[in-house]
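Data first, discussion second: the structure below is written as structure tokens.
Shown here: the complex without one of its protein chains, the others still in place.
Lettered A and B in written order, each chain numbered from 1.
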Amino acid sequence: MNNNAKIQSIELNAWFGSKQVLKDINLSVKANAVTAIIGPSGCGKSTYIRTLNRMHELVPNAKMSGKVLLDSQDIYASDVDPVIIRRRVGMVFQKPNPFPTMSIYDNVAAGIRLTGAKKGKNLDEIVERSLEQATLWDEVKEDLKKPGTSISGGQQQRLCIARAIALQPEVILMDEPCSALDPIATAKIERLVVELKSNYTVVIVTHNMQQASRVSDFTAFFYLGALVEFGETNDIFESPKNQLTEKYITGEFG
Amino acid sequence: MSRIIDHGLEEQSVLITRMAELTYETLALAIQGYLKGKSVQDEVLEMSDTIVAMSDKIEDKGFELIARFQPVATDLRTIKSYMKIGNDFSRFGRYAFDISFINDKLNGLKECENWCKDDIEEMSKKVLLTVRISIDSLRKHDTTLAKTISETEREVDKMYLDYLQKLIGQEDVSSKCVISSVLMTRYLERIADHAVYVCESIVYIVTGEKINLG
Partner (left out) sequence: MLSSYAFRKFKNKLFFFLCLICVVIAVVPLLSILFEVISRGASQLNLQFLTANALQGGIGPAIQGTLIMIGLTSLFGIPVGILSGVYLSEFGNNKYASGIRLVNNVLTQFPSIVIGITAFSLIVIYVTGSYSPLAGAVALSFILIPIVARTTEESLKLVPNSIREASLALGVHKWRTTLSVILPAAGSGLVTGTLIAVARIAGETAPLLFTILGNSFFFQGFNQPMDALPIRIFFDSRQPSAEIQAQAWGAALVLILIVLALNIGVRVASRGRFSR
């Protein structure tokens, strides 16, 4: 196990039915850094991050093999409860999905209330802290009782981020979080991602290479289910070692 | 499949190639003028100004490509290196002008002994060869050719130091000759250095490695 690694996949394979979508992925994600995963559509990047929080197995006919080590513990060991793993590895999705029947306050508190972690906690404090970390507090502090869906798309996405970090996960997975947002909202989320890394480990899937080069410290390039190249973002975008990586990032295909 | 950025890259490439040839001509003209004692200052000045203008254009083009297209990898290294090479070529233009200037003002080699002329002519040939190597390897992005410059440049350095040594040993050499030939050999040596920088840039474009060829 790599010493600096927060979460690491070893010989990871994944299938949907008989179709193999991930092949022998060995990838080490460094703690307190932003790692971007890029690649053309269908290359397996979303599937990959879903194996990191055991969401992949919720799809009917989904299978996987290999190990995923979170701080040296294999999250797929037979005595591990996937629900506990998901509390340590949070996720933000492509389309903002706040709970429609809950207020802004309730949305942020939802993780704590619904996982039975409410005992002895000051919810007001936690909600405020999470919304502040998600840079949304100032915009909604007067409207906490309003429905979670009454704010703009970009704000909803930051609300989802606040909801995820309220549980204080160790890792935050983001699956193309800015795809559905306008450029200004996207810029706010990107700044937030860079700020988050001081407290969390972030893995962000993006099909936007410029975004990957802006926000990440490390970049992994996936193609047809395989990890083609992985390295510091500077190196990947200045002098990639693999011809395929070069072709993809310079726009020759994809 | 061609990309949007390809057109702009092609433009910058054409500019740098034209600039390369003009630079060689300018240097050759200035050096010939010096060796033969002919005045070519006006011509060389005009060519040198054109070279500087071309370097500015290449830089502007580079900035435009970066701002608009967010290039990465080879594209990015190429753009950056062309801007640097454009700079090196404009140094050549400047040195060519300096050479024709001292030719005019200090009468070139007219005050010197024959052995000086021979040595400097020998050195000029070698230096023009280094410039030729840098231009040819630029045109084809040929790293093998680029790496051959090391040997030639080492020879130029040796010739430079040898000449200085010889001059120190001499007793009655005219001061015009001394100043003129020392300046000339200095310029020649710097030209060879910049040719090496150009070749290093070419290796960087192709491999991404920053190496020392001098």
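Simple rule for what comes next: contacts are C-beta pairs under 8 Å (C-beta built on N, C-alpha and C of every residue); 3 or more make two chains touch, one makes a residue touch a chain.
As the structure is a computational prediction, the values presented were derived from the model and not from experiment.
Asker: For the full complex, can you list every visible chain touched by the one that's not shown?
Answerer: Looking at the complete complex, the unshown chain comes into contact with A.
Asker: Which candidate, A:80, A:110, A:187 or A:226, sits in contact with the chain we can't see?
Answerer: A:110
Asker: From the list A:76, A:99 or A:137, which touches the chain that is not on show?
Answerer: Here the residue in touch with the unshown chain is A:99.
Asker: Out of A:30, A:86, A:158 or A:188, which touches the unshown chain?
Answerer: Considering the complete complex, A:86 is the one touching the chain left out.
Asker: In terms of residues, what is the contact footprint of the unshown chain on subunit A?
Answerer: Against the left-out chain, subunit A lists 53, 55, 58, 60, 83-88, 90-91, 93, 95, 97-101, 110-111, 114-115, 147, 149, 160, 163-164, 167.
Heads up, the rule we're going with is that only the chains that are shown with their structure count from here on.
Asker: So how far apart, in whole Å, are subunit A and subunit B when each is placed at the average of its C-alpha atoms?
Answerer: Whole-Å distance between the two chain centres: 52.
Asker: Spell out the part of subunit A that touches subunit B in their complex, as residue ranges.
Answerer: Where subunit A meets subunit B, its residues are 209-210, 213, 237-240, 245-246, 249-253.
Asker: Under the touch definition given earlier, write down the residues of subunit B that touch subunit A in their complex.
Answerer: Touch list, subunit B to subunit A: 1, 3, 5, 70-77, 207-209.
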